[in-house]
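A single protein chain has been omitted from the complex, and every remaining protein chain is retained in its original position.
Letters are used for the chains, namely A, B and C, taken in the order the chains are written, and counting of residues starts over at 1 for each.
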Amino acid sequence: MVLAGGIMNETEIICSERPKLKNPLCVVGLPGIGHIGRIAVDYLVHELKAKKFAELYSPYFFPFVIVHEDKIHTLRNEFFCYKSPKGRDLILLIGDSQTYDPKGHYEVSGKIVDFVKGLGCKEVITIGGFSTGRVTEKPKVFGVVTDASQSKELAKYGLELKVSGQIGTIVGAAGLIAGIGNLRGLKAYTLLGETSGFPIVTDPNAAEAVLESLQKILGVKVDLVKLKEKVEQMHEFIKKLSELQGQAMEGMQKSKKPEDLKYIG
Amino acid sequence: MVLAGGIMNETEIICSERPKLKNPLCVVGLPGIGHIGRIAVDYLVHELKAKKFAELYSPYFFPFVIVHEDKIHTLRNEFFCYKSPKGRDLILLIGDSQTYDPKGHYEVSGKIVDFVKGLGCKEVITIGGFSTGRVTEKPKVFGVVTDASQSKELAKYGLELKVSGQIGTIVGAAGLIAGIGNLRGLKAYTLLGETSGFPIVTDPNAAEAVLESLQKILGVKVDLVKLKEKVEQMHEFIKKLSELQGQAMEGMQKSKKPEDLKYIG
Amino acid sequence: MVLAGGIMNETEIICSERPKLKNPLCVVGLPGIGHIGRIAVDYLVHELKAKKFAELYSPYFFPFVIVHEDKIHTLRNEFFCYKSPKGRDLILLIGDSQTYDPKGHYEVSGKIVDFVKGLGCKEVITIGGFSTGRVTEKPKVFGVVTDASQSKELAKYGLELKVSGQIGTIVGAAGLIAGIGNLRGLKAYTLLGETSGFPIVTDPNAAEAVLESLQKILGVKVDLVKLKEKVEQMHEFIKKLSELQGQAMEGMQKSKKPEDLKYIG
Partner (left out) sequence: MVLAGGIMNETEIICSERPKLKNPLCVVGLPGIGHIGRIAVDYLVHELKAKKFAELYSPYFFPFVIVHEDKIHTLRNEFFCYKSPKGRDLILLIGDSQTYDPKGHYEVSGKIVDFVKGLGCKEVITIGGFSTGRVTEKPKVFGVVTDASQSKELAKYGLELKVSGQIGTIVGAAGLIAGIGNLRGLKAYTLLGETSGFPIVTDPNAAEAVLESLQKILGVKVDLVKLKEKVEQMHEFIKKLSELQGQAMEGMQKSKKPEDLKYIG
């Protein structure tokens, strides 16, 4: 990675190289309910052998570093690119973490939108979960647009466009990157995989449903047979990281001591 | 809307056009107790067929987007203008949300004052509620000034100028836009509609009383017969949005998980 | 007051005039335990007929405006100057409020130090309370220095210089203006009036003791007979304002609703 300067009081993106991309489409899979987006985009990264070219760091992430495989890394989001032999190139975004901070959500999302725009990206798809309170065999995938003109195109891909007709919210990066992307002139929408919303760590079924839709939209073909196995591998890491962040959050709110060093092996 | 740049770490206003206005008076109706200002100014916007010309976004708003009528929008405040055939032109401000953040209230209010001053505005009226703890048939409207010289003029409109003689506070945008407006050289005051303060979502009676005063002050005439019907239509949206923001606030304070995507249809 | 610009996302000082002062000494009396400093400096302002020349506003103050005597004002600190016929000139600082925000304490204190330095001030005295847990007839006044070389001078004024020999803290503006003042090259120290620390609103005895010390230090003579009467007049205002800020603080931490307009007459 190219080094960055500054004293880390603003979100920053460190680039190892600036890829030349043809009309790239950005797909965002950050942690969230059932980790649907994260699993789906992570799987795409592996199956498409996409190449990491940038990392995002933010002072609005949790104030700790991860020790994984006996090595420290600062909490980050990672940008990968895939140069398609025939179709559109892809920018794939995954990450350890979202920010815990309301204002941080705006800054991080704004930084991501700004960065991919600078790479020539005109379209961004974010992925999240849509809690229904019940388990389904065959989860639906909802397409929530920022501009009514997108509905016709999304209907072609078999997405559900009627979320409910009522008012709802999409919290965090999946919502804000789409919302801010739209304000910055990108074509932006969100795919929501139907999920129970029960306190499970990962929902591979919903991720699979999202991947099926994504393949149609992106014009790529990946083999989904290894998905469940891959999710099992990721499951422990994601679970542990979620717990550690949960403990840190609790610690930040309750701790009477100014700061503790915690190491949980 | 004209696109804006930047990474969304400061409140921003996006303008679709910069209206030329004659000695405009700005009326602010943002969410608050009984949603009195919001209802009253929203009604003016509709009845006067005022035209939207700008939107305000802030990283100090809740970190989610709204899904309404199957479409995403980022939480915002909206500026409308009304070009009066004979009297003064109006800038009308309404919005989904106020900030949840104390510092954000100052930044958002300061941004609004700065923006309307730049449009030639020299007078701003904000609207809020005054909780009395009892229900009244005929709510009063209090006029609270920032400069004693304004009292004589307001008395002409039949406003109550004696709030109580004691010390009180006006929390959030209704107070701060008037207060900061005054510091920036605007003629600024607040209309408070008398309301019970009971946990009701909307108070159409108080809004009606405020609208009656506003008509005298603004020199416009609108038909109030459709107000109740309009409030009924808005009621569900406002209630749902209030609940969602309440849940988000609670989630931000209690959540042990770093971030969840919540979609509540 | 001369108008200021900017969108109120940083602490600002608005000056009506820039007084020319001879070697001025700044005395800071902001709200705190027993409101000792506030009462003492407010009394000096009245007795010396000091003239207001500047106001400080901060986005780190509570997000509401005060309605007092049927008029709105934004929460503020106020700078007064007293041009001494023979001795040193004085800058006297009093205010409605301190910030509720830890980072805000640094910004507001830094702004105050920066401002008075710019007016040629080389010496600053801050005033606070020292809780002992018991009521005393004749409260002591402690002088806590930032530089050991100051002790000899303070001993001349009869101040207690041995606070306890142990470690303690001075929270908020009384501590930080002295601490930051010292870092910026000012001669800075704090007077702490001995007070019970019981939940009383105002402690006129401690304020009187501080005023006796201050007269020696400042080389001014004021009549203290009206002090008790003055404190009685201020008591209701201070009490109400403290309550309102307490409620706001609680509201900011507990409120599930995004924002309420509260008016408590």
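Keep in mind that, in the parts below, a contact is a pair of C-beta atoms (placed from the backbone, for glycine too) under 8 Å apart; a residue touches a chain by one contact, two chains touch by 3 or more.
Note that the structure is a prediction, hence the values are computed from the model and not measured.
Taking every chain of the complex into account, the chain not shown here touches A, C. When the whole complex is considered, the residue among A:Gly5, A:Pro85 or A:Pro199 that touches the unshown chain is A:Gly5. Residue A:His73 is the one among A:Lys20, A:His73, A:Arg134 or A:Lys152 that touches the chain not shown.
Interface residues of chain C facing the missing partner chain: 10-11, 31-33, 62, 97-100, 102-107, 109-111, 113-114, 128-131, 144-148, 151, 161-176, 178-180, 182-185, 188-190, 192, 242, 245-247, 249-250, 253.
By the touch rule set out above, chain A reaches the unshown chain at residues 1, 3-9, 14, 57-74, 100-101, 104, 237, 240-241, 244, 248, 251-253, 255-265.
In this text, only the chains that are shown with their structure count from here on.
In terms of inter-chain touching, the protein chains here are arranged end to end in an open line. Put simply, the chain closest to the centre of the protein, by Cα centroids, is B. Taking each chain's centre as the mean of its C-alpha atoms, chain A lies 49 Å from chain C.
The set of chain B residues that touch two or more partner chains comprises 62, 100, 253.
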